[in-house]
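One protein chain is absent from this view; the other protein chains keep their places.
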Amino acid sequence: MAKRRASSKEVSNDDIGEANRLELWRLQVEIRHCEQRAYDLFLQNLVKGTSHLSLGQEAIAAGFAAAMEPGDKSFCTYRGHAHTLARGVPMEGVLGELMQRDCGLMRGKGGSMHLTSVEHGVMGSYAIIGAHIPIACGSAWRAQYLGHPDVSVVFFGDGTTNIGAFHEALNYAAVFKLPVVFVCENNLYMEYTPIGQITAVEHPAADRASAYGLESIIIDGNDADEVYRSARAAYDKARAGDGPTLIECKTYRHSGHSRADPGKYRPPGELDAWKKRDPIKIYRQRLLSFGVTESVVQGIDDEALRKVDAATEICKASELPPEDILTTDVYADGGWAWRN
Amino acid sequence: MAKRRASSKEVSNDDIGEANRLELWRLQVEIRHCEQRAYDLFLQNLVKGTSHLSLGQEAIAAGFAAAMEPGDKSFCTYRGHAHTLARGVPMEGVLGELMQRDCGLMRGKGGSMHLTSVEHGVMGSYAIIGAHIPIACGSAWRAQYLGHPDVSVVFFGDGTTNIGAFHEALNYAAVFKLPVVFVCENNLYMEYTPIGQITAVEHPAADRASAYGLESIIIDGNDADEVYRSARAAYDKARAGDGPTLIECKTYRHSGHSRADPGKYRPPGELDAWKKRDPIKIYRQRLLSFGVTESVVQGIDDEALRKVDAATEICKASELPPEDILTTDVYADGGWAWRN
Amino acid sequence: MAQLTYREAVAAGITQEMEHDDRVALIGEDVAGAGGVFKATVGLLEKFGPRRVIDTPISEEAILGAAMGAAMTGMRPIAEIMFSDFLAVCWDFVANEFPKSRYMSNGQLGCPLVVRTGNGAGSRFGAQHSQSVENWAMAIPGLKVVAPSTPADVKGLLAASVRDPDPVIFFEHKSLYAMKGDVPDGIHVDTLGTARVVRPGSDCTILALALMVHRALDAADRLAAEGIDAEVIDVRSLVPLDTQTILGSLVKTGRLYTVEENPRLCGWGAEIASIAADECFYDLDGPIVRITTPHIPLPAADNLEDIVLPTPERIADKVRRSMG
Partner (left out) sequence: MAQLTYREAVAAGITQEMEHDDRVALIGEDVAGAGGVFKATVGLLEKFGPRRVIDTPISEEAILGAAMGAAMTGMRPIAEIMFSDFLAVCWDFVANEFPKSRYMSNGQLGCPLVVRTGNGAGSRFGAQHSQSVENWAMAIPGLKVVAPSTPADVKGLLAASVRDPDPVIFFEHKSLYAMKGDVPDGIHVDTLGTARVVRPGSDCTILALALMVHRALDAADRLAAEGIDAEVIDVRSLVPLDTQTILGSLVKTGRLYTVEENPRLCGWGAEIASIAADECFYDLDGPIVRITTPHIPLPAADNLEDIVLPTPERIADKVRRSMG
């Protein structure tokens, strides 16, 4: 099957429109500033446990979320801050969870790898590679079964395509024509190992699409417009009952895999080359080229930073989670009793 | 990638030679008679537990085994009688294990689904779908690592291509260029469910080959010559250090999935159509067309039946396994002590 | 009261719940067209159609993942894992996904589903198709774990499991599928977390589960003939665990025995023994004795399999010796 790449012509048409473009910009800069803040807070020892940033991958989160309808469901990984924020979850919920404070989305019980906000359609972030891919299929099955119009969208990395659950889920979704969209963020690394070194094909997701009767789709994950268009097409297809789509987004993470990883395994120059293709840089120019004024563009950027500052203050002022939540919500009765 | 099908021209050349052809015939009729006997013994309540016959699939077992060198390793499934016999394992070892007698290959400790004869290169039969595929990769890794010349060959069904371990193993073998040959026996059914109903692609193995950078190969699994040629090519490639091969063999099982399954889920006429393509029938004609006399052909057939009769008598005369083996060979010290 | 087999009771329980609640659907390998390899779901496809009774590929992770995603978002799925041994290929869902999402999300997510699975030995299937793994599930916080011993309990506890808002692992014993028994007519929903005294007695307490309940009862009859009056308790539910009934009996009899089909180490009886040795130490009149399958993989051969699980003789013998 042919690979689909957005042409530069496509990019310059105005099918997206200014309102959506400003939204895509806002989401990207909010994520960028919030992730940078998460890193700063980590250096200040205020972020506990681990954390996995999406610096450099913001366009994917923004594009897929902006194209969603309310009620659509996102299934994320440990690298899920961006996708969670993109669904409109307040920053203090995200940063608070990273800081393991009471204002965190799950009051510190889950931690940074498990961000969840059901009211915003963020149906959890999953830290064991692959598991959430079939789970997203289940959510899509529910939509199909109950006649709900929503789409389930599941995000995962390039390295994740080599685990068994990926394969099972893709076949399952294709067989049952489930309204699910599989989004592979190919940032070229599985932790510290280059993806090409441990994968039999060049495009870890797209080159597997035909094994499930799906179209091979590779897009520029650093271009929010291209992401947005691909997302819309996939959601439309899902809602029309035409089954799943698998999309491989080429991208790069600017930061390390997690926490303080300095990313020394990268060949010299690679990061710099990708920083030239920074999604924020690309999109700022895109807006300007579409005639949006510098002050509008910068204003949204500034506002994003103000929001991050405010959220940071809320988090710093927030208490530690109280000890009595330690044993709540193990079972549906609210408690943890395993005996009478 | 193009699909490879042996042409009828190929079939008529004599690259295989009479000695090999008679061997292929002997293996096929021995398996046929032995499997039929297993079924008869089951009806007489002499085969205990479950059993999974390869009636109709003999050409695959014969072709792959006949092309092997001593030292090559076979990894089988619960449907493994045929592959075990094809490596030269005595029939009384196989039938004895089905009958759970002391003369059985594992003295009744394993049962029909776990036939193993290390001295013949049968490195076990595995009953949990998929597990043996990565295990065969490990054996191939050992050959590569220690510089051994042997090839590891793993047999599995069409339904098995949908489990995660299949995917992981194929990628793993391709990445490390392991000397392993993956053989999918596509008999059109996963137990009672038609494979097409629960698989996203038409050819469950071959249509996935490209996901691992492998050639898509589909062969007529009922033609022992075609099987033999494909096996030889794959083994040569493996031994040359050129990595794994995945081969999908089209075939059909004449009997039910296991034990007394009457196979009612089959559309009318399907079995009859396939019986016209019975590998035994095909090969008998092949030999005659190559000028082998009817008496030689029939003589081998008769001899096979005599062997089965003799093995049956040995098994019937064999004792039940003694109780003292119940707790042997849990650990390498021969015993089962988990405490001092 | 209808007389049903244990396997018919499975179908009856599912039928009742599917009629009661449209959100209930069944997925698994060969559960629809073939009615299950153990014929426990015969007739459901015909009754409820392919929307609600679904044959899946051999993809246990996808099956349990699909069940979980559906459960989280509003369905009440029942997933079949054909043999409980195969829980190992999808253990991540059982151990790491189902039972943790409610806690990790601080109560935002729930996972109301049932995994039915064929458990236990007796069919001469060998080491990979005969295990009793209810203790694997018991070890995981956040799960509920049920193992019925009669057709009536199958129906009632299965119904209760489907209606329960938490993930339930439901162990059906393969060697009981053919067993017949009375099953209450009409809607029948039992209560999870309740053990049952199946034979009252005063001299000792014998705990058992599933197939072992019948063997314990048989042993109790033998012991009665010798003047030992054993109380036999069908534990039924490992989580929640009915410690009131269990410890209440122990306080009365002063002696505790467990009859477990699982291999010895870390079996369910170990947990109960440890509870008793702590909380009822001063009520005990003698050692707590566990009668289990030895800590070995299971053999296939019929004569070997027959002696490897706890037998009525072995149970009675162990009780007799330690009481003597």
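For clarity, chains are labelled A, B and C in written order, and residue numbers in each chain start from 1.
In the analysis below, a residue touches a chain if its C-beta (ideal position, glycine included) is under 8 Å from a C-beta of that chain, and two chains touch if they have at least 3 such contacts.
Because the structure is a prediction, the values reported are computed rather than measured.
Asker: So which of the visible chains would the left-out chain be touching?
Answerer: Within the full complex, the chain not displayed touches A, B, C.
Asker: Based on the whole complex, identify which of A:82, A:163 or A:234 touches the chain you can't see.
Answerer: If we include the chain that is not displayed, A:163 is the one touching it.
Asker: Write down which of B:169, B:209 or B:246 is the residue touching the left-out chain.
Answerer: Going through B:169, B:209 or B:246 one by one, B:169 is the residue touching the chain not shown.
Asker: Determine which one of C:57, C:142 or C:167 touches the chain that has been left out.
Answerer: Of the candidates C:57, C:142 or C:167, C:142 is in touch with the missing chain.
Asker: So which of C:46, C:279 or C:313 would be touching the chain we can't see?
Answerer: C:279
Asker: Of the listed residues C:7, C:100 or C:188, which contacts the missing chain in the full complex?
Answerer: For the chain that is not drawn, the touching residue is C:100.
Asker: With the missing chain put back, which residues of subunit A would touch it? List them for me.
Answerer: 48-50, 100, 104, 107-114, 126-131, 159-160, 162-165, 190-193, 197-199, 265, 320-321, 323, 325-327, 330, 336, 338
Asker: Considering the whole complex rather than only what is displayed, give the residues of subunit C touching the chain that is not shown.
Answerer: 85-86, 88-89, 91-92, 94-96, 99-100, 103-104, 126-128, 135-136, 138-142, 239, 262-271, 273-274, 276-279, 281-282, 284, 286-290, 295-297, 299
Asker: Name every residue on subunit B in touch with the hidden partner chain.
Answerer: 73, 75, 105-107, 109-111, 114, 116-118, 123-124, 126, 128, 130-143, 145-146, 152, 164-165, 168-169, 171-172, 175-176, 325, 328-334, 336-340
To be clear about the criterion, only the chains that are shown with their structure count from here on.
Asker: Going by the contact definition up top, give me the pair of chains with the most C-beta pairs touching.
Answerer: A-C
Asker: Compute the centre of every chain as the mean of its C-alpha atoms, then state which one is farthest from the centre of subunit A.
Answerer: Farthest by centroid: B.
Asker: Cα centroid separation between subunit A and subunit C, in whole Å?
Answerer: 40
Asker: Could you please state the distance in Å, as a whole number, between where the Cα atoms of subunit B are centred and where those of subunit C are centred?
Answerer: Centre-to-centre distance between subunit B and subunit C: 36 Å.
Asker: Which subunit B residues sit where two or more other chains touch them?
Answerer: 162-165, 197-199, in rising order.
Asker: What residues in subunit C touch two or more of the other chains?
Answerer: 56-57, 59-61 - these are the residues of subunit C that touch more than one other chain.
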